[in-house]
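One protein chain is absent from this view; the other protein chains keep their places.
Let's look at chain A:
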């Protein structure tokens, strides 16, 4: 009898799927933003696809993600169950905030999604094309007020790169920072500023409704569903993409890193994740391993140099 019971228990235990890890994902931002949504969508996909049994999301908002990053790096050392979401904005924030903790203090796993930065003007603006904007910038750089996300973020960096590419002084770029959300969009729609620059999804519904005119997108290829040239096509040699990534704790072993990468890859290929990308309008730019490390290094170097050009970093 006892043997039978034991056998039943063993079979029962074996028939439940063996989960790799119970991940805890830190979103270094307040609930509602892009990183938070990425973390929560990962939670949904990892659990829904049975890759992980129990996934928790924690929010540590502030300072472009550097507060969360610092906490993650110091407290999760060698913890193979801890993940953190981040992105390009973090690269800029680390530099401008002179953060003591950088991406070198964590173990980057993979790039998950990407988004083009869009350059828009209100429908009533006399700026019709990117050429008109370039002409205005060359005439009087300071007279063009740009509205976008926080200073030193990808929006600001793109504006600086555009200035540099067309040969005007990047320190003269009149960039007005808004705390994200809809505030920048409101200023653009209200005609308070000349031009808006931010993630294209922020502007999507206004572009469709004809309230905003999309002049160009920042990526090296056109974006599906938007009738606008890339900056490069329009003769401005700039290619930038805002991306979101996931990283693991510092100090984990190569085997642990490989196991996490396998889980993240399985998640990124899952139907749940792919459906979520579609409904949220995120573009799949999955990249892991050495290719991702190389891209990260290139972005950090480029960002450092443009932030110096703009004058945000000494």
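Here is the rule we use: contacts are C-beta pairs under 8 Å (C-beta built on N, C-alpha and C of every residue); 3 or more make two chains touch, one makes a residue touch a chain; residues count from 1.
FYI, contacts and distances are computed from a predicted model.
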item: Per UniProt record, name of the chain withheld from view ["Tripartite tricarboxylate transporter permease", "CoA transferase subunit A", "Choline dehydrogenase" or "Dihydroorotase"]; value: "Tripartite tricarboxylate transporter permease"
item: Option touching the unshown chain, where A:50, A:190, A:235 or A:289 are the choices; value: A:190
item: Interface residues of chain A (partner: the chain not displayed); value: 30-33, 36-37, 40, 43-44, 59-64, 66-67, 70-71, 75, 92-93, 96-98, 100, 142-143, 145, 150-152, 174, 176-179, 181-183, 185-187, 189-190, 192-193, 204-206, 208-209, 211, 279-281, 312
